[in-house]
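The other protein chains are all here in position, but one chain of the complex has been omitted.
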Amino acid sequence: MNTWGNKLKISIFGESHGAAIGVILDGIPSGLPLDMDFIRREMLRRAPGQNALSTPRKEADEVEILSGVMDGVTTGTPICGIIKNTNTKSKDYNKNLLRPGHADFTGFQKYGVFHDFRGGGHFSGRITAPIVFAGAIAKQLLRKKGISIGSHIKQIYDINETSFMDCSISKELLNEISLKDFPVILDKIGEKMKQAILSAASEKDSVGGIIECAVLGLSAGCGSPFFASLESVISSMMFSIPAVKGIEFGRGFDFANLKGSDANDPFETDGEKIFTTSNNNGGINGGISNGMPILFSVAIKPTPSIAQIQNTVDTEKMENTTIEITGRHDPCIVQRATVVVECGTALAVLDSIL
Amino acid sequence: MNTWGNKLKISIFGESHGAAIGVILDGIPSGLPLDMDFIRREMLRRAPGQNALSTPRKEADEVEILSGVMDGVTTGTPICGIIKNTNTKSKDYNKNLLRPGHADFTGFQKYGVFHDFRGGGHFSGRITAPIVFAGAIAKQLLRKKGISIGSHIKQIYDINETSFMDCSISKELLNEISLKDFPVILDKIGEKMKQAILSAASEKDSVGGIIECAVLGLSAGCGSPFFASLESVISSMMFSIPAVKGIEFGRGFDFANLKGSDANDPFETDGEKIFTTSNNNGGINGGISNGMPILFSVAIKPTPSIAQIQNTVDTEKMENTTIEITGRHDPCIVQRATVVVECGTALAVLDSIL
Amino acid sequence: MNTWGNKLKISIFGESHGAAIGVILDGIPSGLPLDMDFIRREMLRRAPGQNALSTPRKEADEVEILSGVMDGVTTGTPICGIIKNTNTKSKDYNKNLLRPGHADFTGFQKYGVFHDFRGGGHFSGRITAPIVFAGAIAKQLLRKKGISIGSHIKQIYDINETSFMDCSISKELLNEISLKDFPVILDKIGEKMKQAILSAASEKDSVGGIIECAVLGLSAGCGSPFFASLESVISSMMFSIPAVKGIEFGRGFDFANLKGSDANDPFETDGEKIFTTSNNNGGINGGISNGMPILFSVAIKPTPSIAQIQNTVDTEKMENTTIEITGRHDPCIVQRATVVVECGTALAVLDSIL
Partner (left out) sequence: MNTWGNKLKISIFGESHGAAIGVILDGIPSGLPLDMDFIRREMLRRAPGQNALSTPRKEADEVEILSGVMDGVTTGTPICGIIKNTNTKSKDYNKNLLRPGHADFTGFQKYGVFHDFRGGGHFSGRITAPIVFAGAIAKQLLRKKGISIGSHIKQIYDINETSFMDCSISKELLNEISLKDFPVILDKIGEKMKQAILSAASEKDSVGGIIECAVLGLSAGCGSPFFASLESVISSMMFSIPAVKGIEFGRGFDFANLKGSDANDPFETDGEKIFTTSNNNGGINGGISNGMPILFSVAIKPTPSIAQIQNTVDTEKMENTTIEITGRHDPCIVQRATVVVECGTALAVLDSIL
């Protein structure tokens, strides 16, 4: 089902080559003035065609708000935003040739012959645009509650950047990164990452990477034990983003290499507040926030659409063949995915605290 | 909320030192004869006190079925199973000293002074016993549909085993591992892992590790795009298990090191079936199963309860102090967690296919 | 929350005087060809301005399908349909004068000063148009499964018609009624009802009534005991329709006047099928369909918008005053509500059998 959330309900719809894509965001209280410039800026961070690193396919991604907002202020009722599809070239797609790494085969298995295969249909990464719209609204509400969410690219192919785990992070830093064309902490490393992307592109290939996300200002006591743990809620949203194949909180998989005496975060007090002197658990104990920054990383696989010849199956003839994907595709989507990760996180955090 | 699932509803309850813990499992069709020996065996795989590697605290963990079963066969109505708490020593716990790495602080932040702190209360790993009971029923129903679930320990501290990704897995292998006292593929490596655990124990320390899980026999077309993706459903269940801090599907975080041409799984057909010649995506594309084995790994942090002196805060006096956790604790819970991971997965998979 | 359903998810949005109203219908399987003429006809049954009995305010109510349909056939993904608001006269409404019987006061209490008060905003009966669109699709799927849903006006003010409980009903009869301008079994009684409506209109007053609905062809065994009883599911949908203030299944409130020996429906068999020889329970026992027609009635209150002078409060001045509602209003909405009741029922029944 394409509805997510408990106290906040997010319902998305749309196909890459249909009339429009969109979202209903239900549960935003009345009285929030929407900063449309901010929303537009967030949408632009995800939009294709911004530079040489992504597909030259340009999409306006202008959101039309149909409900829930009067005179620029939320009314408390469901907010529906839609984005019309304008720049669609259906002829680029052949229904019978399965694109490796894509959902062509599984979509066909689930929906059968009436599956909308054009441009990935409902599976298209384009459907993350409504998530960004909804998340950009959530971010504004969170900001009013003193909560900031930001991210950076921690890895592209063989180029690694430092981690939020190991540097001093602040709302200012998160904001600064979000304004960058290529969202990294250290631009020098960012340049190397860009080179890696362009190099892959020149080989008709693609690369993936790792995005690290931080939530600052979330007070202790949010979340739940077990099924509605903060990790459960955030991860279920993250794996809703196409191409995400892994998530880890705090030290994550590196916990396997630690002993308990190193892994535990000791408590300390200044007499007024209680905090931990390390943050290996990424701000979450027992599924509940402990007041430290929430830190997690997600793995993004390389864009499956590459221009190289690949082995595949012709489903009509049921025989082995090859496919050469033409059209306009991203050699890397990690930089565009950062804002999707942030906005999905904003929705998850907001649902946990409403 | 401690209710999980869509077509299957699982509701858990209980505190480590309360009268009983338990679960309601709703959605199991009528007519499934329950193999109580199998359920008991699965419960035993999780139970403490089985060998020198875990706490000597022995718990019977005998499940009493209160409803939904008549003459050993499910009736189609909610199944409630409870486990009475018999071996509880509340005096081991001091309410005012926060145990690092535990949910003492966050539980207090969420529930306030009425929080049941005894032995972790509702946050106790003991609450996974009902999940095993429910999952053991789910496993039996899945088996009837030709689906098997198994797991092995991929890593304990600095000892690594091979991955299901890189070896030939079969239902027989999964079953064979599940019968082992220490669930690994290669017992020789298992011995080294045990040494690492005993070594940590001798230092009053603990270790964590990585569990890899496989689902065999799931046909293509199960799951959904976006919010109800198989990855979302499985991960939300996995992060309900205390101590799980990361999850990755297929190549997971290693995708960041691959190019698209290596990451994509090419399709091939034998004229009847379509399959992929590699399984980097862990059997899932676009959130939907593609007919290949579902493969994923979860990271388990080292047991936070260690006997070393640790820095912490006395919440009553609001001053810094130290804590020395006595009582009976596991130097490693990874081996006991394998069956919890499998049973949680069984519930997640069953919910996706019902 | 404005999302309803379990296996079928319906999310509605929109305000009477906003840009558009609409619905996402999620859970319709792929491969259903949409009969757009049928959908349009159902929409027209609800639309205002069709005759002298309803407001002369004419609305096109043309639905634009944004997703989930390709070449006229459902694809299995969420279907979004929107209806643009074209004919809106905001100046008819005064924010500070509470209209008796409307949600002006409660909307203000819930949403505060940012409440969209124009024409009832989100509370407008106009928001039932998306329910009709969604229900018209559900009806087509149900028809394929042999299930028909129809209704008739059982009472308008002091004019009563016979009940489905006491006459022989068939799919043909239900279809015949649905094609009528004024949906009654006996047109002669219908004429008297129309007179009652016109008479109320001439007094600047309004009338309500009772709608009886029937579901034919639903096989025995659908529904659940307790919380997901067919009565619970249908009633929760019916009370989502503005102006509905009561519902009864089978003999309903008349059961209070019966003895058990008269109330019970005796079972009988023809050797192949089991049925009941009466249908006092309206086709439902223990929350589950018994194979007989599902029969229930809903009470619709008189349209609250009347042109007479009424006592009310000016919320700005916080003083007592009077209101004279001008603008274009229905003296009776019962005839327009029949299709809303049917379509809501279609969604409820479909959710119970998917």
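Order of writing sets the labels: A, B and C. Residues in every chain begin at 1.
The definition used in the following text is that contacts are C-beta pairs under 8 Å (C-beta built on N, C-alpha and C of every residue); 3 or more make two chains touch, one makes a residue touch a chain.
Values in this document were obtained by computation on a predicted structure and should not be read as measured data.
Q: One chain isn't shown here. Among C:73, C:198 or C:288, which residue touches it?
A: Reading the full complex, the residue touching the unseen chain is C:288.
Q: Which positions on subunit C touch the chain that was left off?
A: Against the missing chain, subunit C presents residues 1-4, 6, 10, 12, 98, 100-103, 105-107, 109-110, 122-123, 127, 155-158, 200, 203, 205-210, 220-229, 231-233, 235-240, 242, 244-261, 263-269, 271-272, 274, 276-277, 281-282, 284-291, 297, 299-306, 308, 310-313, 315, 318-320.
Q: Mind pulling the subunit B residues that touch the left-out chain?
A: 1-3, 9, 11-15, 18-22, 24, 26-27, 30-31, 64-68, 70, 73-80, 82, 110-116, 118, 121-122
As a convention for this text, only the chains that are shown with their structure count from here on.
Q: Report the inter-chain centroid distance for subunit B and subunit C in whole angstrom, where each centroid is the mean of the CA atoms.
A: About 47 Å, centre to centre.
Q: Provide the list of subunit A residues touching at least two other chains, using ranges where the numbers run on.
A: In subunit A, 1-3, 12, 110, 122 touch at least two other chains.
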